[in-house]
Each structure stands twice: as C-alpha cells, then as structure tokens.
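In this view, the complex is presented without one of its protein chains, the others remaining in place.
The chains carry the letters A, B and C, assigned in the order they are written, with residues numbered from 1 in each.
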Amino acid sequence: KSDVQQRAVRQLLISITVIIFLLVIGTEGYRWIEDMDFINALYMAVITLSTVGFGEIKTLSPEGRLFTIGLIVGGGGLAAYTLSTIISYLFSGEWRAHWEYQ
Amino acid sequence: KSDVQQRAVRQLLISITVIIFLLVIGTEGYRWIEDMDFINALYMAVITLSTVGFGEIKTLSPEGRLFTIGLIVGGGGLAAYTLSTIISYLFSGEWRAHWEYQ
Amino acid sequence: KSDVQQRAVRQLLISITVIIFLLVIGTEGYRWIEDMDFINALYMAVITLSTVGFGEIKTLSPEGRLFTIGLIVGGGGLAAYTLSTIISYLFSGEWRAHWEYQ
Partner (left out) sequence: KSDVQQRAVRQLLISITVIIFLLVIGTEGYRWIEDMDFINALYMAVITLSTVGFGEIKTLSPEGRLFTIGLIVGGGGLAAYTLSTIISYLFSGEWRAHWEYQ
C-alpha cells in the first residue's frame, strides 16, 4: 500500500506546485500588464483560475484580456492533464499489479 | 454491501458538514468584514463556494478580497481532499476486499 | 453489454429530465420574482445552473437572491447525487457481475 500512497503524495505535491506556479504567473501578469497592486492582482489570478470569475475589478486592456485567455487555457490544460494522468494510471493496471502481490 | 453503503453515507455526512461549516464561515466573514446583512452575506458565500461568481454585490475592500481568496482556496482544498479520498479508496483495494468475500 | 448500455441510457434520460426541470423552475422563478421576460429569465437560469455566472443582468431583489441561493443549492445537490450514484454503482460490483458472466 505504501507505493500507492507515495504516488498519491507525489501527485499532490506536483499539483500544488503547478497551482502555485500558475498563481505566481497570474499575479505577476496582472501587476505588470494592468498595473494592479499585489492583493488585487492575486485576487484576479485566484478568481480566474478557480473559475469563480466575479468580474474584471477594473476594465482590462486588450493585452490583459489576451493574458487572461492564456491563463484560462493554461489552467484548463493543467486540469485536463491531471485528469488524464489519473485515468491512464487507472487503466494501466499498475494499481492492480500492486494490489495483486501485496 | 452494507459496509460500502455505510461508508458512502458517512462520506456524505462529512461533506455536508464541511459545506455548512464553509457557508457559516463565509456568511459571518462577509457580515463582519463588509458589513452586509444576512441574506447578502449568505448570497456572497454561496456564489463564491459554488463558483457561480455573479460578481461583488458591492465593491469589496482589500480585506474582503483577502477573505474571498481564503474562502476560495479553502473550498478548493476541500474539493481536492474529497476527490483524493475517493480515488485513494478506489486504489486501496478495500472495495474489492469487500466484494470478493461478500 | 446491453444491460450496461440500458442503464447508461436511463441515467442519461433521468439527468436530462432533472436539468430541464431545474431550468423550468429557474426560468419561471426569475419571471415571477424579478418580472423578467422569457429570454432574460432563461438566460439567468442557464448562467446560474451552468455556474458561468456572468452577473445579475439587473440587480436582484432579496427575494431574487434567496431564490438564486435555492437554485444553486438544488443544482449542486443534483450534481452530487448523480456523482454519488455513479460511484456507488462502481463500488457495488454490479458492473463486474455483469461482465463476469457475459
């Protein structure tokens, strides 16, 4: 069982790392492109990546909208990748190989 | 089969408890920080945690935005925890051990 | 294999029925409570239940916000119920019983 647990912990750490990476990219992007302060830029990154999407806290420039499109596509791509990793692991028989001989 | 059902019922009760806890935290937070009445504070908590996110019903203060960031991260963390519990249960072979000897 | 397919079709029909039921409830609710025309009321129901949440197309009354809270909780409850049905089916061994003797 420890293999499965180790794998789960590793997956979790990778997911958290990528989420933090996306949050940093998002926050820095809104600070630079839209000249927001740290809290507002972080807020925009969090409401974008979580898909809560309250609204543009100030009307975004075309560059800010292009950046937002990239952030959404990047975040969605990450979610799809994580899901496909889980599903391909499920189908690979690895979990069964482990279980069968434990 | 009753083990599986008992487990499902327990999981459901835990999920409902945590959701109610987050709704209470959210509602009280918006009441205190943003001085909203009960219905508006509950509405903000529900549209935040459900990710519907219609918008800030009045422009939030920086403290309100920080609180919202915390609520979103907390709610997302809960969802991730619930999902990982389900998946780790799936991979642990527990459901099979049950099924094999029923 | 036809059992599994029949079950999948039945699940799909139930899901579609419940979604249409929620859309009708949502549309009628926004028409009555907020005095919206059909297209705007349907639009509010669709952006609420899909969690897209563009925003209140006109500022909602407290009654409208309470109704929206109910619609979100109802929609979320439906999603949770559907998910738990799928997972409990997965764990029940039914799919295996079918597969084993086909």
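The definition used in the following text is that contacts are C-beta pairs under 8 Å (C-beta built on N, C-alpha and C of every residue); 3 or more make two chains touch, one makes a residue touch a chain.
Note that the structure is predicted; figures quoted are calculated from it, not measured.
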**Message:** Can you list the shown chains that the omitted chain is in contact with?
**Reply:** A, B, C
**Complete:** Even though one chain is not shown, chain C touches it at residues 1, 4-5, 8, 12, 15, 39-40, 42-43, 46-47, 50-55, 86, 90, 95, 99, 102
**Message:** On chain A, where is the contact patch with the chain that was removed from view?
**Reply:** 48, 51-56, 62, 65-66, 68-69, 72-73, 76, 80, 84, 87-88, 90-93, 96
**Residues belonging to chain B that touch the chain removed from view** = 51, 53, 55
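Operating definition for what follows: only the chains that are shown with their structure count from here on.
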**Request:** Would you kindly tell me how far, in whole Å, the mean C-alpha position of chain C lies from that of chain A?
**Result:** 26
**Request:** Please report how many Å separate the Cα centroid of chain B from that of chain C, as a whole number.
**Result:** 18
**Request:** Check each residue of chain B and list the ones that touch at least two other chains.
**Result:** 51-55, 90
